[in-house]
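Note that this complex is displayed minus one protein chain, with the remaining chains in position.
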Amino acid sequence: MDTKIVKKQQPKYINPYFGGILLGLLLLAAFFIAGRGLSASGAVKLLVVTVVDKVAPAHAEGNAYYSKFIPADGSSPLYNWLIFGAIGTFFGGMLSGAIFGRLKKLRVEHSPKISARTRLIAAGAGGILFGIGSQFGRGCSSGAALSGTASLSFGGLIVMALMFGIGYVFAWFFRKLWI
Amino acid sequence: MNKNYLFLAILMILLAAGLLLVPERQNYQQIKPEKLMWDITQTSRFVTVDQVAQMIIEGDPTLELIDIRPAKDFEAFSLTNAINIPLDSLMKPDYQDYFGIEDMNVVFYGNSDIKADQAWVISKRMGYNSIYVMQGGLNCWIRKIIQPVEPEESASQEEFDLYQFRKGACAFFTGTKVEAPDAGKTGIKVVKRKKGTAVAGGC
Amino acid sequence: MGPLIPQEIITGQWDFVIALLIGGAFGFILEASGFSSSRNIAGVFYGYNFVVLRVFFTAMIVAMVGLLYFSYFGWIDLDLVFVLPTYLNSMLFGGFLMGLGFVIGGFCPGTSYTAVAIGKIDGIVFATGFLIGVFLFAEGFPFYEDFYTANDLGNITIGEMFGISNEWIAFLFVVVAIVAFYVTWLIEKRVRKNMTEYKFE
Partner (left out) sequence: MHVHELNPKKTVITMVIFVVVIIAGLLTLTNPRLKYALTPEQTVLLTVSDDGGITPEKLELMLTGSTEKVEIIDIRNHYEFARGHIPGARNISAVELLEKDNIEWLKDLQEKGFTVVIYGKNQMQANGPWMVFRQIGFSNVHVLLGGYQYYLAYKNHETQNYSPCKADFNYAEVAKVSVTSGEDNNQPAKKTTIVRRKKKGGAVAGGC
């Protein structure tokens, strides 16, 4: 991976096709090594399961969804491939941010037409919708749409098509948030 | 537009088109002829009728008996819980689902063991493991399990034990009372064969 | 040969180290491509920045074509590769919600992690919202358990669904992707002309 700091006059981002090919090769490597693609939402799911299991074990046992992910041998659901992957994602992002000079103090990025508060409310609402949707969709944009479609899963294709399609359908209503 | 993008696009399309053009290869799952021949020379693929009988009596859940005779014969007589897959329909997709099930031991049988062995060779080629052939087939089954021959006086204790087991097994499969073993033999003459003619499957 | 872990060629604790490395590379690529910025991502819906589409489709076609080649070479056993099972109703609904969440929130989970990593508060809020969303889903699970598993098509591939070979599917994807790259390039050029205030964050 090229970690050379790019020159000032060039944009700070790598060429999107370069990123795409690298991501594709990484995905291929993940399939080759682990037999599964990349994933992001699974870690949060396991985190939720763990917290609920710690706080209210009886409740977690009674719920068919939580109990599905609690290991039978009593080990922690956190000791899982998905969690390590998510930790890696976080630090990988941090490394890239540090190299390209984007790792700065806490800030909110928003369109000049809206306030930071509006942006945060939208982010939270979007996050909740995405959270619910990812569980129905058996994975988020990386797990279902990208890895799923790349492994030629029909479900992955559906999730991808709908995710972008609905995004375009509703884009007009939320244009103030972005442009 | 940068020419490099055109180059990239063409490269990617060629790569994808290559997938369509490459000559079809033999299914990756089939084992190589060399490996197949090696497996054939091993005799570990055989199970005896006694072993099969014992597994049936014990109700071994991993046993999957496959009867390769035509459906008509299967309906007339079959071993307990056997599945009928006539040899000519072995490769039908419906029947393929019976193979490769985890923890299941597939045992082929036919009248003798030749056809069962052929079914075994084909299944082995398809890459299935845990498959076996019942030695001697049903002919042997009848001779040994249904009509066990009492060993001679001079025979070893083991042979007598085996005989006892077979009598018991016979009772299990035919409903004979163990106390009256002779009843099972009425009307059937023990086939004595000349030396040197013990050919039929080496039962 | 592959996949290595399901065939137990790599075992023990190594798979977590590998998970960490693969995850790390994933995060790096996402961030370096500009996915830590929600405005970059949302640009795909308004035509001013198609970086999401470019990265996403390029990655998909490269991985798809590579996977089929690897399978052809016998390097990877496709039967052992996890094919996401298809639950039609649930996935349609999930895709709908995610599309909505995408255009409102401007992130998806993976990209929000990288946004958190470089100190974006909106990323933190999105990730927290995501966590709450998963929690809400799990709490309400008994109410829609049947819906969740309805219309189960199993581990069906796109090729099986449409009755053509997966190689053709991959080829079509490549062609569609490249056409999309060209069209979005034209659109982007046009939109950017009328948009002066936007700059890369």
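In this document, chain identifiers A, B and C correspond to the written order of the chains, with residue numbering beginning at 1 in each.
Here, a residue touches a chain if its C-beta (ideal position, glycine included) is under 8 Å from a C-beta of that chain, and two chains touch if they have at least 3 such contacts.
Remember, predicted model here, so these are calculated numbers, not experimental data.
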Task: Visible contact partners (per top-of-document touch definition) of the missing chain - done: A, B, C
Open item on the list: Given that one chain is not shown, which residue among B:Ala17, B:Ile57, B:Met126 or B:Leu162 touches it?
Closed with: B:Met126
TODO: Just the residue numbers, please: which parts of chain C touch the chain that's not shown?
DONE: 3, 6, 51, 62, 66, 69-70, 73, 75, 77, 79-85, 154-155, 185, 188-189, 192
- [ ] In the full complex, which bits of chain B touch the chain not displayed? Write them out.
- [x] 1-2, 4-5, 7-8, 11-12, 15, 18, 22, 26, 30, 32-34, 36-38, 40-41, 64, 73, 76-83, 87-88, 90-91, 97-98, 100-102, 104, 110-115, 117-119, 121-122, 125-126, 138-139, 142, 146-147, 173-177, 180, 183-184, 186-188, 191, 194, 196-202
Task: Interface residues of chain A (partner: the chain not displayed) - done: 2, 10-11, 13-18, 21-22, 25, 35-36, 39-42, 81-82, 134, 138-140, 142-144, 147-148
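To be clear about the criterion, only the chains that are shown with their structure count from here on.
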Open item on the list: Using mean CA coordinates as chain centres, what's the gap between chain B and chain C in Å?
Closed with: 46
Open item on the list: Please tell me the distance, in whole Å, between the geometric centres of chain A and chain C computed from their C-alpha atoms.
Closed with: 8
Open item on the list: Need the CA-centroid distance for the pair chain A / chain B, whole Å please.
Closed with: 50
Task: Residues of chain A engaged with two or more neighbouring chains - done: 17
TODO: For chain C, write out the residues touching at least two other chains, lowest number first.
DONE: 61-62, 170
Task: Touch list for chain A against partner chain C, complex - done: 1, 11-14, 16-17, 19-38, 40-41, 44-45, 47-49, 52, 63-66, 81-82, 84-97, 99-100, 102-112, 116, 119-120, 122-171, 174-175, 177-179
- [ ] Would you tell me which residues of chain C are touching chain B in their complex?
- [x] 61-62, 65, 68-69, 71-72, 74, 77, 79, 167-168, 170-171, 173-175, 178, 181, 185
Open item on the list: Taking the touch rule as given, give the residues of chain B at its contact with chain C in the complex, in rising order.
Closed with: 1, 5, 9, 12-13, 15-20, 22, 25, 28-29
